[in-house]
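Below you will find the structure I want to go over with you.
Partial view: only certain chains, each at its native spot in the assembly.
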Amino acid sequence: MQNISIRSFKLSLIATTIGAAIAMASSPVVAQQAMQPMKIERGTILTQPGVFGVFTMFKLRPDWNKVPAMERKGAAEEVKKLIEKHKDNVLVDLYLTRGLETNSDFFFRINAYDLAKAQTFMREFRSTTVGKNADVFETLVGVTKPLNYISKDKSPGLNAGLSSATYSGPAPRYVIVIPVKKNAEWWNMSPEDRLKEMEVHTAPTLAYLVNVKRKLYHSTGLDDTDFITYFETDDLTAFNNLMLSLAQVKENKFHVRWGSPTTLGTIHSPEDVIKALAD
Amino acid sequence: MQNISIRSFKLSLIATTIGAAIAMASSPVVAQQAMQPMKIERGTILTQPGVFGVFTMFKLRPDWNKVPAMERKGAAEEVKKLIEKHKDNVLVDLYLTRGLETNSDFFFRINAYDLAKAQTFMREFRSTTVGKNADVFETLVGVTKPLNYISKDKSPGLNAGLSSATYSGPAPRYVIVIPVKKNAEWWNMSPEDRLKEMEVHTAPTLAYLVNVKRKLYHSTGLDDTDFITYFETDDLTAFNNLMLSLAQVKENKFHVRWGSPTTLGTIHSPEDVIKALAD
């Protein structure tokens, strides 16, 4: 997400925020898959519903150290070419976690209109030099959906709040990915009661729109989580305060998974990530 | 399940659906094992009770990359021959998960009238080139049984609903396998109360019969799960909505396992799965 304008991110924010949980289409049987345009555009795909997100955390095996230096150095170019080859099918982001995480050294976020194409990209990555020397530690699959709770109709005040604030900090250097799963008691609440709790959840987060970017993917049934929450920030103390404010609302009592793993990394171009690991 | 007609799948659906939990034969000591016909026919075996299902998830070891390319390329043919050899004993489906899952690259679903024959097939697979280079991550064993709750006698309205709807979407490209285990409180409820909850569970699922296929295996005592639920779809957003509707009924409060792992893969011929992994 390193070269998108704040404006396009804000649109994305409006479309799918942390305050938006499940979409209940009036007719559940109508496919909500977005029509794929001819080309993947970052500013567009990151703001649309019906887009699949695949997060894959990788850890280099010890054998990586035994790969000849020349081959290790060439790995960045190889990954760059793979991304180029698939650029009409998937949007690829790559992050560096080595030094900050136990179980991963880097991770991918793939956005795609067609999940099968994201799978093909990730499968081909496994045959690259770095892919052959890395183990998958975690895969999370989700899909974006239209705002449900804090929509213009249901919660106009908060919806306006979400729309009016804009990220205004320095370019984010940090990324955080946190899977979220809620218990049966949550899902058995009436939509009205869940809306009420999501409003309480959303209110204290407005103040952080200026220094924490966020995006939401829905995963129920696609993976062993209900949501994948994705954050970018340059101010980790602010982010810590945001998470504490989310811990302090009643909705938190319904979490059965919040993290586990929490993944914290730094934002670089894909080439720089691979180069940093080739040293 | 790639080449069966929608009609035969519908029969299967009627026989064993997600809404059917346990079969209580009037005389528990009468064996319910289906008589094995001379030959395995997909359209038949997938619709009968008394059929065993073995799901085995495999992950290729790093050494797979060191197997000579020629040998890797020949692996698909070898698996094809093994399936041919056992075709009178087992029905074999193979799915591709690499790129979408953490702990598996592909998985088998074996249907057999005699569990020992499914075991023999899976054991012989372990001696093939690809089998020798893969670790088992998960095995699930279950058996099909006649409808119990949403039967013609007990719940005629919903039973008719299940029978009348037909899958009408494009050929499914995705498969999802979700193990389900219920707690002691569920099993200690009276049959009438469980029937009532299964009716509440089943009602919202009718709308999804047109775009999600389903099949159920019973596992209590055979494995550390009560059920193996199997789905095919081409519309993952609809599937996500179906799972959310199942999360929102009271029956969900009795789950101690729902997924863990959820396995999401793509549907191909067995040869194509092995070829995709040999690249």
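Some points to look at:
As written, the chain order gives the labels A and B, with residue 1 at the start of each chain.
One rule holds for everything that comes next: a contact is a pair of C-beta atoms (placed from the backbone, for glycine too) under 8 Å apart; a residue touches a chain by one contact, two chains touch by 3 or more.
Keep in mind that what you see is a predicted model, and the values were worked out from it rather than measured.
All protein chains share one sequence; of the complete assembly in this entry, 2 are displayed, while the total copy number is 5.
Note that in this section only the chains that are shown with their structure count from here on.
Centre-to-centre separation between subunit A and subunit B, using Cα means, comes to 30 Å.
In the complex of the two chains, the subunit B residues touching subunit A come out as 62, 65, 96, 98-103, 173-174, 176, 178, 207-208, 210-211, 235-245, 247-250, 252-253, 255, 259-262, 264, 266, 276, 279. If you check the complex, the residues on subunit A that touch subunit B are 22-25, 28-29, 31-33, 50, 52, 54, 56, 61, 63, 115-116, 118-124, 126-127, 132-133, 135-139, 141, 143, 145, 184-185, 187-188, 218-224.
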